[in-house]
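Missing here: one protein chain of the complex. Every other protein chain is in place.
On to chain A.
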Amino acid sequence: MVTINGKAEQAAGRSIAAWLEAAGYGGRMIAVEYNGEIISAAQYPQVILHDGDVVEIVCFMGGG
(Lines give C-alpha, C1' and ligand atoms only; values in the text may rest on other atoms or scores of the structure.)
Protein backbone atom coordinates (compact mmCIF):
# COMPACT_ATOMS: atom_id res chain seq x y z
CA MET A 1 0.00 0.00 0.00
CA VAL A 2 1.05 3.57 -0.68
CA THR A 3 0.16 6.25 1.86
CA ILE A 4 -1.27 9.24 0.00
CA ASN A 5 -2.40 12.22 2.08
CA GLY A 6 -2.54 9.96 5.10
CA LYS A 7 -4.69 7.27 3.47
CA ALA A 8 -3.58 3.80 2.38
CA GLU A 9 -4.10 3.50 -1.37
CA GLN A 10 -3.66 0.60 -3.84
CA ALA A 11 -1.28 2.55 -6.03
CA ALA A 12 1.91 0.47 -6.20
CA GLY A 13 3.20 -0.05 -9.72
CA ARG A 14 1.62 3.08 -11.18
CA SER A 15 3.35 6.33 -11.91
CA ILE A 16 2.44 9.39 -9.88
CA ALA A 17 1.06 10.95 -13.07
CA ALA A 18 -1.21 7.96 -13.68
CA TRP A 19 -2.43 7.89 -10.09
CA LEU A 20 -3.12 11.66 -10.04
CA GLU A 21 -5.07 11.46 -13.30
CA ALA A 22 -7.15 8.48 -12.15
CA ALA A 23 -7.86 10.11 -8.78
CA GLY A 24 -9.18 13.25 -10.45
CA TYR A 25 -6.26 15.63 -9.96
CA GLY A 26 -5.73 16.19 -13.68
CA GLY A 27 -5.24 19.88 -14.47
CA ARG A 28 -5.30 20.89 -10.80
CA MET A 29 -2.77 23.24 -9.29
CA ILE A 30 -1.03 21.02 -6.78
CA ALA A 31 2.41 20.31 -5.37
CA VAL A 32 3.59 16.77 -4.67
CA GLU A 33 6.00 15.52 -2.04
CA TYR A 34 7.27 11.98 -2.62
CA ASN A 35 8.94 10.29 0.36
CA GLY A 36 9.76 13.69 1.80
CA GLU A 37 11.13 15.23 -1.41
CA ILE A 38 9.21 17.73 -3.52
CA ILE A 39 9.04 16.58 -7.11
CA SER A 40 8.25 18.66 -10.19
CA ALA A 41 5.35 17.98 -12.56
CA ALA A 42 7.88 16.83 -15.16
CA GLN A 43 8.84 13.99 -12.82
CA TYR A 44 5.26 12.73 -12.21
CA PRO A 45 5.30 10.28 -15.16
CA GLN A 46 8.75 8.97 -14.22
CA VAL A 47 8.21 8.23 -10.54
CA ILE A 48 6.71 4.77 -10.04
CA LEU A 49 4.96 4.19 -6.71
CA HIS A 50 6.01 1.31 -4.46
CA ASP A 51 4.48 -0.21 -1.37
CA GLY A 52 5.54 1.79 1.67
CA ASP A 53 5.91 5.07 -0.23
CA VAL A 54 4.49 8.19 1.34
CA VAL A 55 3.01 10.88 -0.91
CA GLU A 56 1.59 14.26 0.03
CA ILE A 57 -0.49 16.25 -2.44
CA VAL A 58 -1.20 19.84 -1.45
CA CYS A 59 -2.99 22.83 -2.91
CA PHE A 60 -3.82 26.41 -1.95
CA MET A 61 -6.90 27.13 0.11
CA GLY A 62 -8.33 30.25 1.70
CA GLY A 63 -6.30 31.39 4.66
CA GLY A 64 -4.93 34.33 6.61
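Throughout what follows, a contact is a pair of C-beta atoms (placed from the backbone, for glycine too) under 8 Å apart; a residue touches a chain by one contact, two chains touch by 3 or more; residues count from 1.
By our rule, contacts and distances are computed from a predicted model.
**Student:** Out of "D-proline reductase, PrdA proprotein domain protein", "Cobalt transporter CbiM", "Chemotaxis protein CheW" or "thiazole synthase", flag the one the UniProt entry gives for the chain missing from this complex.
**Tutor:** Going by its UniProt entry, the chain not pictured is "thiazole synthase".
**Student:** Tell me, which residues in chain A touch the chain that this view leaves out?
**Tutor:** 5-6, 23-25, 28-33, 38, 40, 56-64
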